[in-house]
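My questions all concern the structure below.
Note that one protein chain is taken out, while the other chains of the complex remain in position.
Moving on, here comes subunit A:
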Amino acid sequence: MRILLLLTVLTLSWAGAAQARYYDDVIASGVIHIGAYKDFPPYSFEKEGIPVGVDIEIGHRIAEAFGVKMEVHWITPDESLEDDLRNNVWKGHYLDKDENDPLAAKHLADVMMRVPYDREYAFKRDDQGLLINDQVVLFGPYQRERWQVAFDSEKLDRVGTVAVFQYHPIGVEIDSLPDFYLTSAFGGRMRKNTHHYFSNSEAFAAMQAGEVDAVMGMRAEVDWQIGQAGNPRYKLAENGFPTMGKQQWDIGMAVSQRYRQLGNEVDVVVERLIRSGEIEKIYARYNLRYELPGLYQDVAQ
């Protein structure tokens, strides 16, 4: 037993840089690992080899406030948020192994960005009554997200309701909520006109190529595409999404439950950024509308 314990301690001190860590260890090391999704504009992506996007900018601000350097831990998304939290925040991926150093710790993010902040999700239980997400702390909401349609004004005058997609083709990201909505709502009447793409940017490119007349995705993604296109021909729709389940949700962050204190310190920094209007400015720089998360909207009222 003693040998085992000793080994564990050794491993922890060795590879301290790789795994998620205590607040004090982050400060002492001079580096914080910010987890962000790969190739996911406008939230986190690379431009000429440099990490950019609103989540990256916020990560920089956190690092600055701590007086440390930021390093990006790029996340390849798995099938669900549970998978991403397990692979990147508290356990690590099962393929993250070093043949030459089998005791090396897994690569984890100290803080993961763009994690939905939803009490119902955080306290979800399995059929045995156990908390599903008990290994992580979900905290620090910093943005409210919604669904949005953009359309080609040379094909459609306006999108007053989603009923127009009974007659006009629309592009969505495959296996997303807009995909579920457009292929199943209203008895599937929009199904035939729903075209599937691997990403929102591919769907938007298909609209520019004349393949579809509209796209549906997350508001920030759609705002970003409109800004990138820089062509008044592509416009934002004002329709609602009747019968659609989750139309808005808040985005926050996650840390491993062992490093709750780190989460608290990050929370303080991000709250200051929100209240000072700094985050809104970051969004504006990417041509994105910014909406306060529910927590701050309620306080304001």
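We take it that a residue touches a chain if its C-beta (ideal position, glycine included) is under 8 Å from a C-beta of that chain, and two chains touch if they have at least 3 such contacts; residues count from 1.
In this section, contacts and distances are computed from a predicted model.
As stated in its UniProt record, the chain not included in the shown complex is "PQQ-dependent methanol/ethanol family dehydrogenase", which appears among "Radical SAM protein", "PbsX family transcriptional regulator", "Phosphoribosylformylglycinamidine synthase subunit PurQ" or "PQQ-dependent methanol/ethanol family dehydrogenase".
Remark: the omitted chain is touched by one listed residue; of A:Ile34, A:Val162, A:Met218 or A:Val270 this is A:Met218. Only one residue in the set A:Phe40, A:Phe66, A:Trp90 or A:Tyr286 touches the chain that does not appear here, and it is A:Phe40. Of A:Asp25, A:Asp78 or A:Glu278, it is A:Asp78 that touches the chain left out of the display. Summary of contacts with the chain left out: across A:Asp25, A:Glu71, A:Asp179 or A:Glu271, the touching residue is A:Asp179.
Touch with the hidden chain on the side of subunit A covers residues 37, 40, 43, 74, 76-81, 84, 93-95, 97, 99-100, 102, 114-116, 118, 120-121, 124, 126-128, 145, 174-177, 179-181, 183-188, 191-196, 198, 218, 243-246, 249, 251.
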